[in-house]
Structures are given as structure tokens and as C-alpha cells.
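Okay, here's the structure, questions in a sec.
Apart from one protein chain that is not included, each protein chain of the complex appears where it belongs.
Letters A and B mark the chains in the order given here, with residues in each chain numbered from 1 onward.
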Amino acid sequence: MYGRRLRGLALTTAALLTLTLVLVFFWAPNDATLGFLQKIFYVHVPLAIVTLCGFIAGGLMAIQHLRTRDARWDVRSYVAIHISLVFGIGVLVTGSIWAKGAWGHWWVWDEPTLVSFLLIMLLYATYQPLRFAIEDPERQSRYASVFAITAGAFVPMNFIAVRLSTAYLHPRVLGSTSNLPGPMALTFLVSLLALALLFATLCKYELTAKHTRAQLRALRRRLDGETAPAPARTRSAAPSLQPVARMSARAGGGPA
Amino acid sequence: MSGRPRTLAVVAALLRKEARVELRTFESIPAMTLFSVSTYVLFHFGLQEDTLEGNLASGVLWVTLLFAAVLGINRLFVADDEQGGFDAFLLSPADRSALLFGKAAALLAYLVVVEIVTVPAFALLLLGVGIGQTMPGLLAVLVLADIGVAVIGTLVGALAVRTRARDLLGPLLSLPLLVPIVIAAAKASTPLLASPVAALPARWLVTLALYDLVFAVIAYALFDYLLED
Partner (left out) sequence: MLATAIGEIPALPLHTAGKYVAGAYVVLFALVLIYVAIMALRLSRIERELGELLSVSEHPGGATGELGPDAHARGDAAGGPDAQRESTLA
């Protein structure tokens, strides 16, 4: 069942997100050079890391789909990429806000992370149109998996290429965690964990919702009579889950 | 007759077929060439410059090449899709990767032929410095970039051709994947096209070669999944 651990996951996520906000605004010290603006760093960079890992995870799940031909891996891949896209929009917007605050422009080409992200988002924005353009569900899943793997491999290489192209002109302002003082590093890590859990929660949420709808459709078909033909599926970019009937744990007679 | 034909023989046969089709129908190469030259003229008017040097020259050269390549990518598998070439290939005992190698080699050949015409045209129309000084560095960059474009183009072409919006998806999918090639190629050729010509930075050649290698491996691993039906 998809929703089994959803509650615990969601509660943990909520707790960690709250903790993150508390740490960011009440505990982490202000940066000496960047000032209060540096606080954006605690949402922008973890969001970016989670998004990239989400895209790569989508690629890994796609590999599993091609290897096992199990449609569930394709659904997981789809959901991971879908939510990473949403997070990615958040990365671009928060990065843009940070650029405006730090340099006065809503967009800067100097920051390799932002530029890499723009490219990655341009690529993954074609994922849904690609799926939508293929009607046969099996072929849709297969082609989407090929795309997800290619794009997943593209992510690290894109980063390297863009970083190389700007490295000698402007130093990276969003520094790595290695030279962060203690309290800042801890806050950053907590934020990273919280956003990673948020990603996982939203994925699970989405999968549970999809599964519920599939169960609903199956139930409707069964109630309408076994002979009723399966309703023709309209064209959709989203893969569907096969419903799983759960045996009732409660004792008592009746059909299983 | 012995069992499976050797892959190299199949690739050679595919290349011969592509050449024959291209020579009969002239679908890709003239279009790509004319498009490139027209684009150079457009850039002249758009940028309002008589001659270009350095990073401007590099940019115009590579962007035009990229868009011409996208034209070629769009046409690469169309004939196979419409006239049953895929099925014919699948029915043959050949190794499926041979189609990948064959088509990539064909696209590479198209790009080379187009460049033989358009790079001198570029030098004639827009380049402010003598083309002689840019060789052989520019040649190296062109070859490495072309290999990358050919590999990625074949993978994306095969992916896009059997969808409903193949003309749109081809460019949409390939352009972001080709951006790192443009980054590396442009960075590499900028010093070559600059007024006092500077040395070719080897770092970018290495980047191009690595990018080509990684995507060649990925394309080889994934191509089979696109063919089964």
C-alpha cells in the first residue's frame, strides 16, 4: 500500500521544516559579508540539491523500469521528475530573488548553478510533452524512461560544463558547506534534510493519490458489471498504476 | 551463409543506403547548407556588423551549425518511419546497435559535408580574420563537436520520430542536450577566431571528447529500447 508510511513521513517533514525555520531565523548567525540576505541560501541551495537528486533518482528508477519492465517503476520515475520540476521552478525563482538582492538584476549569468538549472529545466520541460505525444502506454513508458536516463546523465555533465565555463571569471559566491562556520553548517544540513523529506512526502502523497484513483476506477468497473468494457483512456501524459486490492486484516467471514 | 553479419559490415551497408537515398532525394544536405548561409546573412543584418571576430564569430558559427544540425536530426529517421525501414531492420539478423552507429555515422557525414561548404562561406561573409590561421585547431573542434552532435542527434531523432509531434520534439529535446557542446566548442574556437590569434585551449577539447564519450555510451545502452515494438 502506498499510503502506509505517509502519515509518519508527513509529520516528520512538518517537524523538520519548522525546526529549519526556527534555526534559520533565531539561531544561525548573520553572515559577515552578505548580511541578512544570506538567509536565502538556506532555502535555495538545499532546494537545488534536492531537485538535482530528484532528477537523478528519476533516471535511476527509469533504469529499473527498463530492466524489470515493471510499470510501477515508471510511475515512480514520473512522479519524481514531476515533483523535481516543481522544486526546480522554486530554485529558479529563489535564485532570481537572491540575484536581485545581491547584484540588482533578476538574472545573472555569472552564477553557474542558476545557469545549469535553467538548462536542466529547459530539458525536463519536454518530459511531459514527450509523454503526451505518445499514445500507446507501454511505448510511452519506455520512451519516457529512455529520456529520463539520458536527462539524468545530462545533469552532472551539464553542471561540470557550465562550472568550467565560468570558473575563471567569477568565484562561486554560494560557497560549499566546507567553509561554513558551525551553526550555519548545521542549519544548512537540517534544511537539506527537511527539504529532502518534503520531496519524499510529496512523492508518496502523489503515488498514493494515483493509486487511490486506480482503485476507484477498478471498483467502478466491477460495480458496473464484469462485462462492462474498460473505459477508453483519454490521452494522458501520466502513467497509471494498477490497483492493488488489500486483504482485510479484520477477522470475520465474507469474501476475501 | 554464416549466421549474424558482422556489425561493421552492417554499418557500412547502412551508410551506403543513406548515401544512395540522399543522393537521390537531396533531402538533408542542401537544406542544411542553404539554411546555414541564409542564417549568416541574417546575422549580418541582425548584428549590424560587417566582420566578426573572437567570441561573436565563434557564437555565430556554432549557433548556425547547431540549428542546421537540428534540421538534419529532424529528417534523419523520417524516411525509415514512414516507409517501414524500422521494421525491415528489425526483421534482419543484424545487431540493433548497428542502426545507431550507421545513422550516427550518416549524420556525421552530413555535418561534415555541410561544413565543407559553410565554414568557407562563413569565412567569406563574416569572418574578420583569415581562415588559414584558425586551422587545424578549428578542424579539431569541428570534428569533436560533430561527433557529439551526431550521437545525441541520432538518439533524440529516434526518440522523437515516432511521436505525434516529431518536428517539435526533435529540436526541443536536442537543443538543451547540445548546449554543453556549444559551450565547449565556442570557448575553444573563440581564441582561434580572435584578431591576434591565440592558442587553442586544450581543456575544452578534452571536455568535448568526454561529453562525446559519455553520450556515446549512453546512446549505445539505450538505443535498443527505442527499437522494440
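FYI, contacts are C-beta pairs under 8 Å (C-beta built on N, C-alpha and C of every residue); 3 or more make two chains touch, one makes a residue touch a chain.
In this text the structure is predicted, and so the values were computed from the model without any measurement.
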| item | value |
| --- | --- |
| Which displayed chains the hidden chain touches across the whole complex | A |
| Contact partner of the left-out chain, one of A:G8, A:P29 or A:P156 | A:P29 |
| Residue of A:I40, A:V75, A:I134 or A:L207 in touch with the missing chain, whole complex considered | A:I40 |
| Missing-chain contacts mapped onto chain A | 21, 29-37, 39-40, 43-44, 47, 86-87, 89-90, 93-94, 97-98, 100-102, 128-129, 132, 198, 202, 205, 209, 212-213, 216-217, 219-220, 223-225, 228, 231-238 |
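Definition applied: only the chains that are shown with their structure count from here on.
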| item | value |
| --- | --- |
| Chain B contact footprint on chain A (complex, rising order) | 66, 119-120, 122-123, 126, 129-130, 133-135, 139, 142-143, 145-147, 149-150, 153-154, 157-158, 160-162, 164-165 |
| Residue ranges of chain B touching chain A (in the complex, touch as defined) | 155, 159-160, 162-166, 168-169, 172-173, 175-177, 179-180, 183-184, 187, 203, 207, 211, 214-215, 218, 222, 225-226, 228-229 |
